[in-house]
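One protein chain omitted, others in place.
Coming up: subunit A.
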Amino acid sequence: MNWFLACTEQDVPDNGGACIKYKNEQIAVFNFKRRGEWYATQNLCPHRQQMVLSRGIIGTQEGEPKVACPFHKKNYSLQSGKCLNGSEQSLKIYPIKVENGMVYIGVEE
């Protein structure tokens, strides 16, 4: 596992997301400030293959943190990446940590 420096804490809006470029990958990073949690998932919504999840609204469903895709509101768990409605494929989840105001994402070597 390799931790790469993605951005600063301020780059990601409170209780919202932003998109990070890592080589040829696009990673959606979420600053769930309300819960004091950070999440990172693939940016691609499996439903119609759209690069938009970082622009989705985040929230919870029965306590489970999730993001809703802006296009057709498919919901995905931020913890497991699972699709919470219907049977879309699961999202890839990345480890993420924040140290000294810097956001790091874990990627496979």
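The rule we apply is simple: a residue touches a chain if its C-beta (ideal position, glycine included) is under 8 Å from a C-beta of that chain, and two chains touch if they have at least 3 such contacts; residues count from 1.
We take it that contacts and distances are computed from a predicted model.
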Practice item. Could you tell me which of "Assimilatory nitrite reductase (NAD(P)H) large subunit", "Aspartyl/glutamyl-tRNA(Asn/Gln) amidotransferase subunit C", "Cation:proton antiporter" or "Biotin-dependent carboxyltransferase" is the UniProt name of the chain missing from the displayed complex? Key: "Assimilatory nitrite reductase (NAD(P)H) large subunit"
Practice item. Would you write out the residues of subunit A that touch the absent chain, in ascending order? Key: 6-7, 11-21, 26, 29, 32, 34-35, 47-52, 55-63, 65-66, 68, 70-71, 73, 75, 86-90
